[in-house]
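There's a structure below that I have some questions on.
All protein chains of the complex are present and in place, except for one that has been dropped.
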């Protein structure tokens, strides 16, 4: 759900106190057009921007649709002034989200060529203010949101282990966390993976391991515990990790470093 | 100025309703460390995040400082719980802004090797919600903000020209705009550049012209009117545009497509 | 984390535009005192109210502490005017949260007398605007938050089953949900419990079953799938449900119908 | 007036960043149904929740209507997805407000059996964030809001009297307060009641007196000064206080301790 | 109470996204100085602006103090950059409020020369967003706030009387309104004044009557009912109305048309 308050803030920061260039009378139609191939996302957000200014979105692609250069992504109809005011913000947010979906789709495709069952996931490395938009863009690209916020899943980290021991920390957080919450445990050595599983981890995060080490750790884990590879993995590294049998490959770069998809808005 | 309300929203979206993993008693120190070379920015924003949770920032680099891998960017001191809660958001915002500053600096350096006088500028293609943070990151990288919002400078565009003619549109907006506001005019043909200047443009935007055409247009302009090259210019294109004698090269990719700079936060 | 904006709204709604009765000069001390026995909670929120008006909280009990009538829960020191302005809001929020903690503790104790392993959990039936405060009050009373929001855990409900079939719905949401998210399935007949487990449910919710039927369903479930009893369960019903071997007993009344704990604030 | 911003916050806290269970296509109808007898309130708030998500409320009872188990309180029509998202918040707020209205009505009826002229009033002991909703629920139950906020009416309290004397304090606040504002004075001894009246009180609050003492104080007051009984009065105490001839009986428990009225929402 | 959120909005609207002129290093002192004689107000608001940016207000006059040209109203100490950023907003709000206090004081003095007992009151004709600041400025000038908002006092107006009759409307609102709320009745003919009093009005508003008619109406009213003269009364009209024996003279111009008091801020 995109909050009208948030849309208002986006528009306000782009408009300022007195804009004289968009006082265009009458009605107009508009279309958001892809200028390069990719996967679109953030269209809910773009539509919320137009809605806020009472411009109708008459047609739009589904989140996650593949586009070619020249494809129309979304069409609008409404007052020219409002359309022009919405344009830049709508393009910025959908271009940003589509960039994330496009990169995610690339990683997912690379992974699935090797291993149909592996999931490509985002991380908490999102742009402040855009957690929801970016997580949904990862999903539009075929990826997995991973944990949405700190309260969604417990992550047992090295500082917890240093303080309470591996088993101690897991037991502690199993107790502290709701039955509704999964517990994931970060390990740095393959031999800690089965210990974590034994102690009650739902998921074991194999931190900064190369593919060979990852494979070694995966093999030590029982079937009903998920494994996740994480740590600076690039799209080009995905096939090697996918081949390890790991369940999840998570990549911060999906959200923090994907270039925008080139979209442009045309009126009239 | 970064708004505490905005910081609160950033923290809230990362925290959720009930986080059990950060209930660490006592005080801790922390440091934000560069894991790759680049130019840092967004440190005001990162500091605002720590401030909000009453963690002291005891030391930090200047916005725009060059860092090497391993350099400490910022140090904190305060309650462990608050430090851990601030960490992810502080890293996300400063990594994002530093990515922009780093790419800007690369473009500026590429330009200045050819032409000391040219400015590299951002555009309005910023991430919604982060206009101020991103514009200041462009400045930290040695770039120029370009117009901050629609009210800051009048941009006479093709739709205005279509409706009122080139001279008509410029006269109209000269009249409408405050004396405090510059008027920039977008032209697509070199021969329109001097017409725009004649009609009162402060700046002429040479839209989507290749370097040779850009140079042609620049030569037709009087000295007291600025020229700007714009339209899909990549860092690798910068030297060729810088050589044309144009005053400003603007690049949307500085803000919408710069990968994050790899920063990491360590406590204790 | 309690948001200063939220505290500001609470204070504003109680203060109005021009209050003349609290213009008391000088400093004062204050103490929040229990007027009946119970379990305290919401002290973070009460402290945030005093903090907002720059009144120091010099001492306070832990969330979840048991109090007797006359016990001091929290002490303050600061400007008399600010103390008086904070008082009513601080008492209201901590009395409300403590009422929830007290009722939760009663249910937990009743359950544990019969079965040490069962969890008492809240629901999403919380007071609008107070989700976090109330969930943390449940925890202070020894309870389990249950899911914090719709995104925290997937709940497969009767309408989903009607549309896709039990197995179909579970498979669908296993796919849709992140690997980080548990899937709970609501069933109305004991024999559907093992079907849900088989199809991949992490938790099976036994909806509106009496204790005998609940026990029957629990026995049909494999050990590694959790069971939850839910539906109008009162504190007096808890022992009977606890005896069924169910893992979780959830009760909306913990948050929507607990009377406030009687706390009072005294200055000077 | 219920603020859309407030509704947005309520929905956001229940939804989180990525809910996958409510993506139901098409339109649906819904009805809010009473599962126990009572008095309904908060329907304005429930309607605001549906409105916010563009679900039509096609029919609803009046605030303050009496319902039996099974009665339809409100009907909706609109997109299934939006209806499902609004449901929990709409039920929570109207159940909460209806619980207050129901308890208030019980107290009012108990009072009126003894004395038709007495008013049952709320206090400032409301749930933070819900002052307006709860005060209007008291009205729906036949009660009196009492003062809405600190600025609405001056309350002269024991600390004021300690500082300035009874007459001194009343004179002081008569001067400080607007002519538009009533002045109520809290007294602890019956003989102070006529002194307060004499000194200019519009209303005298008889604090923590038992019914007999209350009656004694009421008899000492002139006719044109109102009397209010307050201090831990339960519904079962109401008839005894009503019989004293007091004008107003105020009860914090109306708002801080009323159990929710059991309402449920059904679609399709 | 001035809300930090409101201060943040004020500062944000003056600052924009990137201000380069206030980057002054080091500390500075500042003083707010009167450039003409008057009565100061809004100093709480000005202090809140400095506080927000962590500039100390080391000394300030009381709200309502009389100043001569050259008098120092408030002194600050803190970072130069923050001081310069706060300056314009702090001057704007205190100049505005002081203008209101100054005009109010002029009206109060004019009234009291004729009649010590009459009150000069504001109205609801305040600048949107500044209700509290302006009402408190009226008080600083020796005036009466009148009703603070629609919920503070019931005003029975001509449209109510047209619908229900004078007595009917008063009876209706006596019933509807809390015992804590006064009821004022607007009349246009002197002979309606005693009818309104008889029917239960606490205050009778004599709408748009000249002084002679006002006097006539006042004489018809019993002593325990207040009278208010209202309707386009200017400061120069005040003595004539004060002489009528009316209790309250209300003037919209106090808040909607008072020129700002000339204040200036000097640093260093």
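In order of appearance the chains are A, B, C, D and E, and numbering begins at 1 in each one.
Going forward, a residue touches a chain if its C-beta (ideal position, glycine included) is under 8 Å from a C-beta of that chain, and two chains touch if they have at least 3 such contacts.
A quick note: this is a predicted structure, and the numbers were derived from the prediction, not measured.
Taking every chain of the complex into account, the omitted one touches A, B, C, D, E.
Of the options B:60, B:103, B:152 or B:172, the residue whose C-beta touches the omitted chain is B:152. Considering the whole complex, the residue from D:145, D:181 or D:214 that touches the absent chain is D:145. Only one of E:151, E:230 or E:244 touches the chain withheld from this view, namely E:151.
Summary of contacts with the chain left out: across E:10, E:52 or E:241, the touching residue is E:10. Residues of chain E that touch the chain left out of view are 6, 9-10, 13-22, 24, 85, 88-89, 91-93, 95-96, 99, 124-132, 148-152, 154-157, 159-160, 163, 173, 176-178, 232, 252-253, 256-257, 259-260, 262, 267-268.
Mapped onto chain A, the interface with the missing chain covers residues 4-5, 8, 11-12, 15-18, 85. Mapped onto chain B, contacts with the missing chain fall at residues 119, 121, 144-148, 151-153, 178-182, 184, 203, 224, 226, 228, 247-248.
Note that in this section only the chains that are shown with their structure count from here on.
Under the touch definition stated at the top, chain C and chain D share these contacting partners: A, B, E. Listed by label, the chains that touch chain A and also chain E are B, C, D. Located most centrally within the structure is C, per distance between chain CA means and the overall CA mean. Here the repeat of C-D among A-B, A-E or B-C is A-B, since over half of its contact pairs match by residue number. For the pairs B-D and B-E, the larger set of C-beta contacts lies at B-E.
Counting partners per residue, chain B has 4-5, 13, 15-18, 85, 131-132, 148-149, 152 as the residues that reach two or more other chains.
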